[in-house]
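Submitted below is the structure of interest, expressed as structure tokens.
A single protein chain has been omitted; all remaining protein chains appear in their positions.
First chain written, first letter: the chains are A, B and C, and each begins at residue 1.
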Amino acid sequence: MMTKRIRFELWTCVLIAAWAIVFLLLIWPLSSILKASLIDNETGTFSLVHYVEIFTLKAYQRAIGNTFLAGLGGMAGALILGVTLAFITTRFRIFGRALIQTLAVVALVSPPFIGAYAWIVLFGASGVVRKALSSIGLSIPPIYGAAGVILVFSLKFFPHVFLITSGALAAINRSVEEAAESLGVPPWKRLFIVTFPLILPAISVSALLTFVLSIADFGTPRIIGRDFNVLATEAFNLFSSEVGGNPGMASALSVVLIVLSMIVVLAQRWMLRKNVYYSNLIKKPERQRVRGLKATGLHILAYTIVLLGALPALIVVLFSFRRTSGPVFQPGFSLQSYEKVISTVSDPIWNTLNFSFAAVIAIVISGTLIGYLISRRPSVATGSLDALLMIPYVVPGIVMGIAFITRFNDPPLAFTGTGFIIILAVYIRRLPYSARSVAAALKQVGPSLEDAAVSLGYSPGKAFLKVTVPLIAPGILAGALMSFVTAMNELSSSLVLYVGRTITMPVRIYLSVMDGEYGTASALSTILLTMTVIAVYGAFHLSGRKESALL
Amino acid sequence: MAELRIQGLAKSYRDVRVLESIDLTIASGEFFTLLGPSGCGKTTLLRTIAGFQHQDRGEIVVKGERIDLKPAHKRDIGMVFQDYAVFPHLTVAENVAFGLKARSLPKSEIETRVAESLKMVRLDGYQSRLPAEMSGGQQQRIGLARAMAIRPTLLLMDEPLSNLDAKLRIELREDIRDIQRRLGITTIYVTHDQEEALAVSDRICVMDKGRVEQIGTPFEIYRHPVRRFAAGFVGTMNFISGTLKAGQLLIGSRSVHFPGADGTGPVELAIRPENVILSGSSPGAAIPLRGEVRKVTFLGREAHYTLGTEAGEIIAQAMDPSADFIAMEGQTIDIVLPIAKAALFDANGDLVSAGRP
Amino acid sequence: MAELRIQGLAKSYRDVRVLESIDLTIASGEFFTLLGPSGCGKTTLLRTIAGFQHQDRGEIVVKGERIDLKPAHKRDIGMVFQDYAVFPHLTVAENVAFGLKARSLPKSEIETRVAESLKMVRLDGYQSRLPAEMSGGQQQRIGLARAMAIRPTLLLMDEPLSNLDAKLRIELREDIRDIQRRLGITTIYVTHDQEEALAVSDRICVMDKGRVEQIGTPFEIYRHPVRRFAAGFVGTMNFISGTLKAGQLLIGSRSVHFPGADGTGPVELAIRPENVILSGSSPGAAIPLRGEVRKVTFLGREAHYTLGTEAGEIIAQAMDPSADFIAMEGQTIDIVLPIAKAALFDANGDLVSAGRP
Partner (left out) sequence: QEKTVVVYTAHKASIVDALVPKFEKETGIKVDVVKAGSGDIIKRVKAESSSAKADVIWSIGGEQLEDNKDLLQTYSPKEDAAILQTYKVSPEWIPYTGILLVMAVNNKELKPNEYPKTWAELGDAKWKGKVSSARPDTSGSSFQQLATVLLAYKDKGWDVYNKTLANMNLSDSSGAVPRYVNDGEALVGLTLEDNALDYVKGGGNVAIVYPEDGSSTVADGVALVKGAPHADNGKVFIDWLLSKPVQEQLVSEIGRRSVRKDVTGAGLKPISEVKLVDYDIKKVAEHRNEWISKWKAALQSR
């Protein structure tokens, strides 16, 4: 009787702790948004006027339509690119796999603002690539508008898909795919009727993530969308207005975004309701050796995808070495941008590293446990936890940051001005990556292995640690990687949370951009990029895994 | 060491009733085998005993103490899984050492036991291989070694030898039996191999559709089945329809007195192929029949003859057949069914009377 | 329909040589069985034929055409996998229909064939279940039905019945055999069940350590093994060490003339338990021995007696043992080993002489 209670308590404790975290760091700070959205700005009384407006005003209706377009487009593009890349790298022997993975990580970094600017420099109205192409008679439209936004989303978010699905693709039960072939199904068709259904958890999670990231991203539509307004830009405009803002409406738009993403989460859960496709993890697919034309084609495809994704970052690296005079780039190269930043860069570097590592360690531990709950203990409590965890993605970081200041400004929770509050914000904003990635990976690991460990005398907790954790390591790693890279690059919430002592690299970059100093911004971005890549590989090294074991 | 008592155990998956009120008592140190058709609930029963799923009703008592309230890892039950469930990320040796580490045995003891267990399953030399580099049967043996190594109070084995060749299966089952006996581990064994069940078990439980049909020693199960299902399931059995009329059994055109059967109604006469005498005469009371040899199946040390008779198809067995055995096909021969070796079952499948009491 | 020829096939996993130069010719419509110990390379051979992995050397020719250059899905080879490999995301019926859809058969035809195949494996009524809701044996049967349904030119079956009970196994193997014969599908069958191999095969190939030991009809393999390995692997066999001296065989204190064996050196006399005569006399030339009954194993229709003799341990078989068979334990009895039923192997494992030519 006694022992039963303990077992019951292990995961119940985790559940309670998870809810406590979500309540403290999410619901409580953000309750102000919901409240604000329900209050009429003029009269200060309860009213649904904002919601009524959202669904009646033409501009908002268009924004809703555009949001869906951007979300679905970005999702589709990212899925196509990410799954293709994952498939190529897990199933074929590709030369330079580590390089491809590195470039994917680089693509994930996508320096704030300056990354989007790089697209304009390349494909804008007077973009270099566009001009070069038109000089050889190839005219392509400038990147502005819906198509550009979707394109950029696809290239920006595919690394998430790549990271999540790679692990799944590599862990499929080989015999099942072989069975399909022996029944006469050609490999490409098998992909759609067997392979993808089997990794549905991973695919649907990455679809969900990229959809939500696409609908929540306001930077890209703002910079290259031009007239392509989406809910996120509308909310951001209303919220960040220097003059005459409308916090009620902004909050209402955020709430709509939140509801939208929750619906998608529930849809994903519904899709997976019957999913019990465990792999035995013994007969994993082998990487095929390919030759000739096919090999060339696969290499070109893989490298094109990652290079395109990493293009903004690469451009930024290039910019960092250009000569500048004030905000203006001059012909020729120099290290002057680095000289300008070198003396002041060490604080932000250490802050960024410390905050990110602290947050990511917490994320990996709690994300793994929460992922387990979500995937193995389906219940109303875990289901709603799952849905709530999507909120941090869609709530603009600045809203989150302000909410944090409001709630954590006074004792006993007076954290403002400390590094801790930045860690907390990063933690809650990046937690879902880990939780979801783990949940998806767990869907492939049958419980019978855990049962086996239990039958050999391990408590469920230990069995989880000794058997399940190593088996879902690719999922944990993918989640940790996404959390870490995005934590290193977290800007919008830190921007309102930082003080002089706690400035981080992305904030430094943003401030340079604001000053119009794109040269120094590029230099800082390059430093951040290098740090990220080094930290990622350092972490792999420390954890005793080879880079190639990433996937 | 451990006596196991199961009372009124029932389990359903949603609306499918998989186990219906199972009652069993297994003596301490006994080697107890579950035998039954595919899908009858053997795995479900084992998993419930091991604690991986919870029964809907009933209780499981070990050494007088209810264990079904304990979590699985506290039950000290070793299990060999039907799907092996070897840990793919651990080498063969690590797989076997896994359970020993949980028991925090000294390192040297762990090493000895791992070596011993691997030797037992004929996998020495494979210590540092990963399961992915092993054949199906080899993987199965890892699972077996792993469960045996921990020497639990109760050992559950779900078709532990199904993917091994006959030779190895016989060797391993002897080894399992020896160790089990030496250490006195109460064992529940699931097998679909009847010969194996008969050879190693102290007692056998024949199951069907989630119900216990008969429990008994191998000899009882084979020679004195009390249910038609058990009679038909274990070994080959001829069932010949007949009618009982006040102690007289009518089969085809023949009528014979059947001792101990004084009821009336449709019955089935059960007789094993090895008891069908392939000649016209028999020492005691018997039913003579003529049959045409329709098919001859060679099975090594013996052959089976499928005969068409007026009472239906009857299989007879001939020992050590010679090269010309196939020549029998198409011929008509005389056989007799000795009453002393036959049994009668009624329409419910219950035993009416065994030919010799 | 399809004749299969394999020449000089070799395959290694990194430094482990798993198949060494396999040569086989399988006639069109033949039912060909691979028999061999766990880990001898059966699965590897099948997977290479099916095209899931590529051989290091050698070629595979079907109907005079090399198929080892074609991708797997173009080879029209059906396969039943050792680990079932059912599609977990499809229902039972969808699993079976899978290969039929790939062949774009008309819907009605697909339905008929699915129903037919499921009926064959006794799974009608389970059409819309998902594999996760099925027992091990049931899943195995899905895999079997799925491969049979497409009626391929070549059917490879890797222990397709290993998780089924004896009853069902016998029924299904008969059904497989019938269909295979009716449609003329060339079949390679892997089984660890020797009785099964002997019962259904046209020819059997005994493999060991990646090499072919003997190929022959079931009768040849069982009665006239040409290699010690085959003799020992198929069925139970007593090996009794002896010495050959110019045609005289010395066993223990006995010496007897062995026809056709005129070499000299250490040899092993092989004789099957069913050929050991449990009494003091024999019709032809024989080696008489006295032995103590050490152990009696009941196997249903027969019992095995393990006897300790001066020539080593000998197993003898008694048919249809009665209830008092255990009483034999500890007694000393006379047996004879008839020369006509024995064979002699030399130290290399090659046949020196079979007792009857």
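As a convention for this text, a contact is a pair of C-beta atoms (placed from the backbone, for glycine too) under 8 Å apart; a residue touches a chain by one contact, two chains touch by 3 or more.
Because the structure is a prediction, the values reported are computed rather than measured.
In the complete complex, the residue from A:Gly219, A:Pro312, A:Pro348 or A:Gly371 that touches the missing chain is A:Gly219.
Residue-wise, the contact with the chain that is not shown comes from A:Ala125, picked out of A:Ala20, A:Ala98 or A:Ala125.
Only one residue from A:Gly417, A:Pro447 or A:Gly461 touches the chain missing from this view: A:Gly417.
Among A:Ala359, A:Ile405 or A:Leu424, the one in contact with the hidden chain is A:Ile405.
Touch with the hidden chain on the side of chain A covers residues 58-59, 113, 120-121, 124-126, 144, 219, 222-223, 226-227, 237-238, 240-245, 324-328, 330, 398, 402, 405-406, 409-410, 414, 416-417, 495-496, 498-501, 511-518.
Assume only the chains that are shown with their structure count from here on.
In chain A, 280, 283 are the positions where the chain touches two or more neighbouring chains simultaneously. Looking at chain B, one finds that residues 83 touch two or more other chains.
Per the touch definition, chain A reaches chain C in the complex via residues 173, 175-176, 178-187, 189-190, 194, 197-198, 200, 274-278, 280, 283.
Taken together, the chain B residues at the contact with chain C in this complex read 13, 35-39, 43, 82-83, 133-138, 141, 159, 162-169, 192-195, 198-199, 218-219, 222-223, 232-236, 272-275, 297-302, 317, 319-320, 323. Within the complex formed with chain A, the residues of chain B that make contact are 47, 50-52, 69-74, 76-79, 81, 83, 85-89, 98-99, 102-103, 131-132, 139, 143, 146-147, 150.
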